[in-house]
Structures are given as structure tokens and as C-alpha cells.
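The following block contains the structure, expressed as C-alpha cells.
Excluded from the complex is one protein chain; the other protein chains are retained at their positions.
This part shows chain A:
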Amino acid sequence: MSSPPVGPRPSILKRIMPQLLILGVALALNVAVFPEFFQIDFRNGRLFGNLIDVLNRGAPVALLCIGMTLVIATKGIDLSVGAVMAIAGAVAAAMVVEGHGWGTAVLAALAAGGLCGLWNGFLVAVLRIQPIVATLVLMVAGRGVAQLVTEGKILTFDNPGLIHLGAGTVAGVPTPILIWLALAALVTFGVRKTALGMLIEAIGINERSSRLAGINSRVLLICVYLVSGLCAALAGVIVAADIKGADANNAGLWLELDAILAVVIGGNSLLGGRFSIIASLIGALIIQSVNSVILLSGLPPEFNLVIKALLILGILVIQSPRIGNFIYLLRASGPQPQPEPPHSTQEEAAR
């Protein structure tokens, strides 16, 4: 060990390996309770199967976690996404009910979501309100706004174009799957092929230093909340289209928490900094697979939340730095140079 080895090279596969493993376990559980889980049929011009369902039902959280990942990378959080979904769904529904085309309706919903995002961004970046409080405002008020739009009832519609976004297919694949895949690709490409990703990480890690290096942290912060708002709007449209109606009370309810969870399971730190959208998306799929296990196992629905909580707790425990340390120590008896355990020492030096 006299010549120092070459330094560690970050690789995307290594980064998402833990998430892939957990996803594998979650899928295996699905197979255990329902052996035909992986079976996919092609009927009436559409793909059918439990795996397709996971991808399809996971669409709203997958969409939300794209924006949420960016927000969390800046050390922020967006609690309002569930409410923004309700607003966007309500706006889209109201537009088609008033006789506008589905394209106009979707654009209006996106505009509403974007406006919500800008509002959050304004509170956080300009007024410097803590993100958790700033977005709580819209989380609470947003459903009220959505109710004003729907005038307090469930606003149903039958516009085929709009419905297609939630329940239709393109070349046999359910449209929501294509939408979230496309958006994920677009955003990942957008942040990684430009310098945006690195600059966002920089402000999440040390905003003072970043500002002093000449980074426009205010505009970047507003942008990430804007993206989060737009993602939530798309999710809201899909959910409304799926049930052919806008339900201001229940659309997207609690989904902000699933989105945050997806980001965390994706191994992104809530303290901001380095992020991976792909890992968050796998996190979203893990959550949906857990939902699917519960559904397929046929347990009475009363158990759902408890089992989900237990499974998620298990996932987080496996990922915790303490456990990581423990595994590290188990392997550390060999003579080779060992990497530092993931967290521990730096933080402990601080005490």
C-alpha cells in the first residue's frame, strides 16, 4: 500500500445502488404475495400488468419528487405541492367545463402552478422566510383556493383530450408514465447539461460562499420553487384527468409527504447539497411498490398505513449512517486502507 491508490470516482450507478437494491427487495415482496406480478399483457391496444400499474400509479409522486429534489437540494422544502395539485386540477377542470380546449386548460393549470411556485420562491428568496413556514402558507390556503375555483363541489368533466392525459395510452403505454419519464429526462438534462445543477448544489451547501462567488442565489431559489410548482401542476392535471373530475379536498392529499419521502429514500440529504433526480424517482417507485404489496397482499385496508409506515421505517433504518458505520466496522478488520464511514467523524469532531 505504498503507492497511494487513485482517488474515488463518483459514478451514478454506485450512487443509486442502495436504492436499486431496495427497489429490488420491494418488487420481490410483490412477487412473494402475488407470483404473477411481473406478467404483462397487451389487450385492447394497452399494456396491462401490476408492474405497469406501479409505474402508472406512481406518476403523481414521481412528478412531485422531481421538483422536490431540486428544492431540497437548496436546503429548502415545498410543503405546498399537494395543495398546488388540487389548484391545478381545479383550474384545468373549470376551463374545460367552461368550454375551452384541453390544451388551453393544461396551459392554464400550468400557469396556476407556476404562479404558486413563484409565490413560494418570493417568500423564500426575497422575504427570506424559512421554506417550511413559507410553503406551509400555501399548503393550508391552497385547498381553499381550489375550492373557490370548483365552487365547493367536485367538478366533473368529459373532455376526451384532458381525460386522455390521465387514463389514455400512447402506443399502448399509459400516458402518465410517458409524462413523468419525459419530464424527468427534461429536467435532469436541463440541470446536468447546464451549470444549473452545480450552482443549485452550491447554494444548498453554503449560500454565503456561493453568493460571494457571484452566484445569483435569489433567482436560482425562485427557479427551483417555480419548477416544483410546475411539476405539481402536471401531477394535479393527471390526477384530475384520471378520475374525470377535480376534487379540491382530496386531490393530492398528503402527497407532499410521499414526495419528500421519495427524495429521502433516494438518499438526498434534507440538509441540501448534492442531489440525484434519478435516485429520487427510484424512491418514488419504491413507495409505489410498497403500496402495491399492501394492495396485493389482500390485508384489510385498516392495516395499510401501519404497514407502510413499518416498511418505510425499515428502509430509512437501513440507510441510516449509524447502520452504515456498523457495517463498515464489521468489514474494517482487514488490513486494507478503509474509506471513512459515510458520516460520523466530521460531525463528531464538532462536539
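Criterion: a contact is a pair of C-beta atoms (placed from the backbone, for glycine too) under 8 Å apart; a residue touches a chain by one contact, two chains touch by 3 or more; residues count from 1.
Everything below uses one rule, namely that contacts and distances are computed from a predicted model.
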Missing subunit (named according to UniProt) among the choices "Sarcosine oxidase subunit beta", "NADH-quinone oxidoreductase subunit G", "Stage 0 sporulation protein KD" or "Ribose import ATP-binding protein RbsA": "Ribose import ATP-binding protein RbsA"
Candidate in contact with the missing chain, chosen from A:A213, A:L257, A:L270 or A:L305: A:A213
Hidden-chain contact residue, picked from the options A:Q39, A:Q130, A:T156 or A:T194: A:T194
Sole residue of A:A202, A:L234, A:A251 or A:I265 that reaches the chain not shown, by the stated touch rule: A:A202
In chain A, positions touching the absent partner: 1, 4-10, 193-196, 198-199, 201-202, 205-206, 208-216, 220, 273-274, 337-340, 345-346, 348-351
